[in-house]
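A single protein chain has been removed from this complex, and every other one stays in its place.
Every chain is named by a letter (A and B) in the order it is written, and numbering of its residues begins at 1.
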Amino acid sequence: MAPAVESKVAGVGHFPKEGDFVNRALVALAAMLTALAVCIPGAFARVDSRSGSVATPGVTKTSITIGGTFPLSGPASLYAPIPRGMEAYFNWVNNRKGPDGKTGVYGRKIVWKYYDDGYNPAQTVQLTNKLVLEDKIFADVGSLGTEHNQAIRPMLNQRKIPQILVATGASYWGLQYKQFPWTIGWQPDYIAEGRAYGVWITRNAPNAKIAVFYQNDDYGKDYLRGLNIGLGAKKSLIVSEQSYEATDTSYASQIARQKASGADTWVLLSIPTPTVRALATAKALNWKPNTIVINSVAAIDSVMKAAATNAGPQYVNGAISSGYLKNNDAPKYQNDPIVVRYKKLLAQYGPQGADPNNTFYFYGFAKAYDVVKLLYLAGKNPTRQSLIKATLRMNWVNPYMIKGIKVKTGKSDHFPISQIKLVRYENGVFTEFGSLIKGR
Amino acid sequence: MPLAFAWSDFAQQVTSGLAAGAIYASLALALVLIYQTTNVVNFAQGEMATFTTFIAWMFMDRGLPYWPAFALTLLIAFAGGVGVERVLIRPIEHRPEIVIVIMTIGLLIALNGLTGWIWGPEVKAFDSPFPNSSVIVGGVAISVRDIGTFCVCLGVVVLLWLFFRFTTLGLAMRAVAFNPDASRLMGVRVGWMLALGWGFAAVLGAIAGMMAAPTIFLDPDMMIVVLIYAFAAAVLGGIDSPVGAVVGGLLLGVVINLLGAYVNFVGNELRLPTALAVLLLVLVIRPTGLFGRRVVRRV
Partner (left out) sequence: MTRRWVGPALTALVLAGAVVLIVFLPRMTSEFRLGQFTYVAIYFIALLGLNILTGYNGQISLGHAAFMAVGGYTAAVLILGQEGFKLVGQEPAEIIPKHGITPIWTIPIAGLVTGVIGYLFGLPALRLAGVSLALATFAVAVSMPAIAKRFEHLTGGGGGLSLPLPEAPFGWDISPPHWLYYEAWGAAGILFVVAWLLVRGRVGRAWRSIRDGEVAAVSSGVSPAVYKTLAFGISSAYAGVAGALFAIQNSYINPDTFPLTLSILLLASAVIGGLSSLSGVIVGALVLEFLPIYAQEPPVFDVNFAKQAAPVVFGVVLMLIVFLMPGGAAGLLRRLTRPIVAAASRRS
């Protein structure tokens, strides 16, 4: 018989004769159809995949399994230390004697599963399916990314699986609880943060001319909305709004416009790398606004260091941002007992070579602290129901956060952290100033 | 926000467009160099540039001053380029175009992964020999660094031109590009000429990377978008024309800025798609690009 058709690509081949292939195609088609006909009755017999479960999934006498998805590779892998920091904290919890005199939580070891979604929501969906169906997690905890959590929210809510303490500051985790009662956020939301900057400007620079540079997506627009709310009647202070796209390699065009607008106060609502690029570009264009306000993502010290190296420390000095966690890299906190202990635990239980000055390991610890608190609050025999109820009874001080901030929720308050503090960049570090600001 | 038209604004948009265009032009030049000698479009060109820029960063991070690190990096890039041609491309050079394209895509994926693996995703500041300050000419701020980048790119073009025009090696390389069989008969070592072409292209890529990194900052995905602009620049100018690559790069930088600034529909959001649509249009009307000479149609 003639070999299958091959291409120049696949090697040198030749065409089969006409009659040959028609026969072959017919025979094969007939075979497929016959097979299908024979199989169909068998296939459509009801397969029940929803076996009635007696016990709570993910909870055994000795363990409790939780999981989440994070970008561990690709451009957003900047955040990869978060789940690893959480892992280190859980490892410690699994080995220490707790308040109940047992290791883990009520004698159950925390099993922490996390996967790399590459910051692609389609992968988030698949991997969350894996967590739910294969790893049988008790709850989805701290998954990262706004769109990513949005993609899995309906499915988790339908299955009544808690989706808690998500790592995104979009406001709808706290707002849409009636529609999605199994979902709750954690960090201060972007609107609240944007509002704080707006309020600060009206109080401290009431005659400012503001230029806003924002990322053209829900993230940037949420911040912009918040800023406008904060400015209130002074909205007209904004003299220039320019956006950027992830595919822009140069922001000179936009920033030249902002300079030409005569603005003296610059609000940067952008993620880390674009923020440094924008600062360097403004410097290159010889534009030095009096005040620079940047969202808290820029509080990652490596980012500000890169900006200072490029544009000169003078240029970025005085930049205003905000925070809610202690700055584990700042001199102020080097003797803080919680930061000292964090460094010790990270070295002991964290991944090899983990940099203790990286903000995101610290973020992981802070988040894990609240997770453990919640697991205790969910009771000796936790169920998904009792866990989600516990998320509405949060009321404690998380020692990883700036003094005075309370983690607090209630029946109508679905925002666990809603206080922030403004920080100012001076001589290489962000320093807190002013009093706590209530975001909601 | 609409702004009344002002010449200073226009000039500012053009100047900053030229600065961005100079970077596209240098990477486009690298693409053209390889295409000219080997008829291959190297999709891994951007990743090779990123990788070598990280090597330069590593040298400087270990305390090496700028220029020695720069020179050392160019040497490594050259060796790397020659190595890629000899090891990866040579064995498949007579296979169809698509096979070679896929080989370079394999290299793109692997190098991008490797860069992230070795150096991590955090953004890094990269030194520049030119200060980040500016001079003001007629109300237009011109960055000294941009001028430096621009001069380096132009200098490279002039050097290349001199090389191809006046050295025996350059002549031999041109001969190979023009007619490999005849060159072989004349005693030119065709294989090595092709490898040299890749080596020089890698050097150009490294220069583009090191010129781009101070303004767009160093991270593993730094060159992916630049590569797309470089492709557009190369195609716009004519993929076999070095002059075309430079003109194409500069033109692209300026046109993108002007479209974004003055055409409301385009705004900041559609700059890239519009640029690519313009490019497509040019291709359809004039497939050889603005400066391209020959139409290759293999039978």
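In this section, a residue touches a chain if its C-beta (ideal position, glycine included) is under 8 Å from a C-beta of that chain, and two chains touch if they have at least 3 such contacts.
Bear in mind that the values here come from a model prediction, so they are computed numbers and not experimental data.
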item: Residue of A:60, A:95, A:204 or A:247 touching the missing chain in the full complex; value: A:247
item: Contacting the left-out chain in the complete assembly, out of B:176, B:235 or B:250; value: B:235
item: Residue of A:65, A:91 or A:150 in touch with the missing chain, whole complex considered; value: A:150
item: Sole contact to the chain not displayed, among B:6, B:71, B:109 or B:162; value: B:109
item: In chain A, positions touching the absent partner; value: 1-11, 15, 20-21, 23-25, 27-32, 34-36, 38-40, 42-44, 46-50, 72-73, 115-116, 118-123, 125-127, 129-130, 132-134, 146-147, 150-155, 158, 216-219, 245-247, 351
item: In chain B, positions touching the absent partner; value: 35, 41, 88, 91-92, 95-99, 101-103, 105-114, 116-117, 224-225, 228, 231-232, 235, 239, 269-270, 272-273, 276-277, 279-280, 283-284, 287, 296-299
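By definition in this document, only the chains that are shown with their structure count from here on.
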item: Interfacial residue positions of chain B with respect to chain A in the complex; value: 1, 3, 6, 8-9, 12-13, 16-17, 19-20, 23, 95-96, 98-99, 113, 116, 120-125, 132-134, 136, 141, 143, 145-146, 212, 214-217, 219-221, 225-226, 228-229, 253, 256-257, 260-261, 268-269, 271-272
item: Interfacial residue positions of chain A with respect to chain B in the complex; value: 8-9, 73-78, 80, 216, 239-245, 247-250, 252-254, 256-257, 259-261, 272-273, 276-277, 280-281, 283-287, 302-303, 305-307, 309-312
